[in-house]
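What follows is a single structure, written as structure tokens, with notes after it.
Every protein chain of the complex appears in place save one, which is left out.
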Amino acid sequence: MPIIEKGRTEIHVPHWEGIEQQHGFVHGGVVGMIADSAGGYAAMTLTPPGASVLTVEFKLNLMAPADGERLIARGEAIRPGRTLIVTKAEVFAVDGHKEVLCAVMQQTIMALQGKSER
Amino acid sequence: MPIIEKGRTEIHVPHWEGIEQQHGFVHGGVVGMIADSAGGYAAMTLTPPGASVLTVEFKLNLMAPADGERLIARGEAIRPGRTLIVTKAEVFAVDGHKEVLCAVMQQTIMALQGKSER
Amino acid sequence: MPIIEKGRTEIHVPHWEGIEQQHGFVHGGVVGMIADSAGGYAAMTLTPPGASVLTVEFKLNLMAPADGERLIARGEAIRPGRTLIVTKAEVFAVDGHKEVLCAVMQQTIMALQGKSER
Partner (left out) sequence: MPIIEKGRTEIHVPHWEGIEQQHGFVHGGVVGMIADSAGGYAAMTLTPPGASVLTVEFKLNLMAPADGERLIARGEAIRPGRTLIVTKAEVFAVDGHKEVLCAVMQQTIMALQGKSER
């Protein structure tokens, strides 16, 4: 997972058979998973060494079929708090040079300093 | 409510006494209300004449106190469907030239062609 | 606002002219406001004396017009954590003895021990 810059990440997932649903698209659950991860990693770029992050909640809108050669999820931390970090992510279905926005996510992450205290 | 461009709107709300909560900030419920409206109006710029819009659902993260001279909500339609329109909105607390992002929203709008059919 | 029991609250709002939208129903923003409040108060029944609560985020589905003599919002804390409390709320439009479920909400509340630290 490449870190684009502080507060931003990008996850690339090739489209392979195991994650397809009945129509040959990537399953919505997988789309949610990589959106969740992209937001979580974006938050992680803002936490101090030794801290870990936990997804408190996320909300995902699925907008188009996750079709194409691969998926790219772009995560961004939009509110870097000490305890709570708000992020968003966009998931694109990519075919050659064409990117179609297929899902958007808004998420709350909890930063755990040292041991878990949620 | 000025329309910035097709798919985008901006709502300005002055900070007056009636909408304050106990700490002197604008109440979170009011922040939600103008975020909801900004998203709904952004969707409305994309629907045909005679159609109306209905909020199916929205999700709001409150990130900072809604303090300052006025609030500005910026709405944007990010997925213009015939039946469903996905939008987002950002709410800023404004003091002079300083804008602080105090809330973000993700929303689903239903476009009703002619009469309601939800 | 009567507390039904620990972790549960109920808010009653009469239907008066000032909160109507263009079709004579209670405005969706007001529905969100009382749902948000019902969840927040439910969380507050679980926090220690001196603590305050803050809405981190909420997600609201509007399902039917908020029509009738009054609205009742029922809030419930479903996950009482030390820092974060997850709640839900249901808003009913009431006419005589008939209650129609018009909105459901899922919410994250932050408990602040003493002073704010979000």
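As written, the chain order gives the labels A, B and C, with residue 1 at the start of each chain.
By definition in this document, a contact is a pair of C-beta atoms (placed from the backbone, for glycine too) under 8 Å apart; a residue touches a chain by one contact, two chains touch by 3 or more.
These figures come from a predicted structure and were not determined experimentally.
Undergrad: Using the contact definition given at the top, list the shown chains touched by the missing chain.
TA: A, B, C
Undergrad: Among B:51, B:64, B:84 or B:101, which residue is in contact with the omitted chain in the full complex?
TA: B:84
Undergrad: Tell me, which residues in chain B touch the chain that this view leaves out?
TA: Against the left-out chain, chain B lists 56-57, 59, 81-84, 86, 108, 110, 117-118.
Undergrad: Could you pull out which residues of chain A are in touch with the chain that's been left out?
TA: Residues 27-30, 32-34, 36-37, 54-62 of chain A touch the chain that is not shown.
Undergrad: Go through chain C and note every residue touching the omitted chain.
TA: Residues of chain C in contact with the hidden chain: 59, 61, 63-64, 78-79, 81, 86, 88, 101, 104-106, 108.
Following the convention adopted for this analysis, only the chains that are shown with their structure count from here on.
Undergrad: For the Cα fit of chain A against chain C, please give the angle of the superposing rotation, nearest 5 degrees.
TA: That pair's rotation angle lands at 180 degrees.
Undergrad: Using mean CA coordinates as chain centres, what's the chain B-chain C distance in Å?
TA: About 20 Å, centre to centre.
Undergrad: From the mean C-alpha coordinate of chain A to that of chain C, what's the distance rounded to whole Å?
TA: Taking the mean C-alpha position of each chain, the two centres sit 30 Å apart.
Undergrad: So what's the Cα centroid distance for chain A and chain B, whole Å?
TA: Computed value for the inter-centroid distance: 24 Å.
Undergrad: Please list all residues of chain B that touch 2 or more other chains.
TA: In chain B, 59, 61 touch at least two other chains.
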